[in-house]
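As you look at this complex, bear in mind that one protein chain is not there, while each of the others sits in place.
Then we have chain A:
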Amino acid sequence: MKIRLCILLFLITTYFAAAKTITVCEAGCDFNRIQTAVDSSKSGDHIFIKKGLYKESNIIIYKKSLHITGEEGTIIDTQQNGYGFSVEATDIVIKNLIIKNIEISYTKEYAAILLFKSYDFVIENITVENAFFGFLIQKSKDGLVHNNTISGEGKAEADSGNAIHLWHCENVNITNNDVRRMRDGIYLEFGSNSYISNNYSTGNMRYGLHFMFSNENTYENNTFEANGAGVAVMFSKKIKMFNNVFKKNWGTASYGILLKEINDAELKHNIFEDNTIGINADGTNRITYTANTFKNNGYAIKVHGACYDNIYSKNNFLYNSFDLSYSGNLNSNKFENNYWSNYTGYDLDKNGIGDIPYRPVKLFSYLVNRTPESIVLLRSLFIDIIDFSEKVSPVFTPENLIDNQPLMTLVTW
């Protein structure tokens, strides 16, 4: 027993004795290069990089738990040569750095920070400028990506990368990041149990946020603005989307959210504003859309085929050019208790629910689907007349696609 205690005590003391802080600066510190500091450090060491410009790239950290922090104004310029940091380690912290000029490659995914099989990692307060990939995190677990700013200068999808790219990752929190002018803002591929919140994603060429084969993730309080094609959630299950703002995604293939092959998701308290298409749903099952606001969109919701058991309730549809475009059969999808600004009914019994049902699909949206050029006739008196006659006796639009209990007042939350 005593011997064991001695050994334990010995281990603890050596551990703490070994955990020292190494400083790196241009002259007069322990080291003047980050790589040499890393090479001569032990697991558990802190590396403090003082202010200055470090022209280093491909800094490799292999199986060492290091806490790397920079002073304000610490710049690492990779000079278009491979990765910034390339890490495979547990308990790794990288903080307060500016990493610049990542090499663009058509065969390799060069990133400012590459994490591979890393557990318990923290990436915080990193600014990546002129990035190809920002953070490429592969096969890693239990991490935090917090308060980073990543921006790129790519011209096309082919020569730009993703700001935060997770591949086969689990349980990662991505919070308070600002990502812009990349290909995808945040991309989760085979990622699960991740939490994405308070990020701002704008001006990305493809998607502001992109899920592929990623189940049971939550994203909330994010803002996605003016991305090439909005946010895409594809081939994933049980995604929770709360309190996000999707705005100004304009273009022929632009959406607030593109939902493709999604099951059991939940959308709540999101705001869709000024998008060409608010939600584009294709092959979605068992999704609840509750208390979202769709304002001034071209199409609030566009539903393609193969959608079953989706429930749209308590949403606000405000001044959209088209509230809904619908292809195929109704397929037990439900619209109930929504507020439609185009609703012209009345509420005689004063229970807050309109007495006559509302038909969200107009004949004109059917015509535009068929002959897209006829969009130039939007809001013409003739169109209003044929829409009205269709409303009275539906011929082209699905007959049972109605909101039987439209609300008379805005839904607030």
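Quick note on the criterion: a residue touches a chain if its C-beta (ideal position, glycine included) is under 8 Å from a C-beta of that chain, and two chains touch if they have at least 3 such contacts; residues count from 1.
In this section, contacts and distances are computed from a predicted model.
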{"item": "Chain left out of the displayed complex - its UniProt protein name, from \"Bifunctional protein PyrR\", \"Cu-processing system permease protein\", \"Dihydroxyacetone kinase subunit DhaK\" or \"Vitamin B12 import ATP-binding protein BtuD\"", "value": "\"Cu-processing system permease protein\""}
{"item": "Touching residue (missing chain; options A:T21, A:S40, A:S341 or A:S389)", "value": "A:S341"}
{"item": "Residue in contact with the excluded chain [from A:T107, A:T371, A:S393 or A:T412]", "value": "A:T371"}
{"item": "Residue among A:N263, A:N296, A:S327 or A:N404 touching the omitted chain", "value": "A:N296"}
{"item": "Residues belonging to chain A that touch the chain removed from view", "value": "250-252, 254, 274-277, 296-299, 319, 321-322, 341, 367, 370-385"}
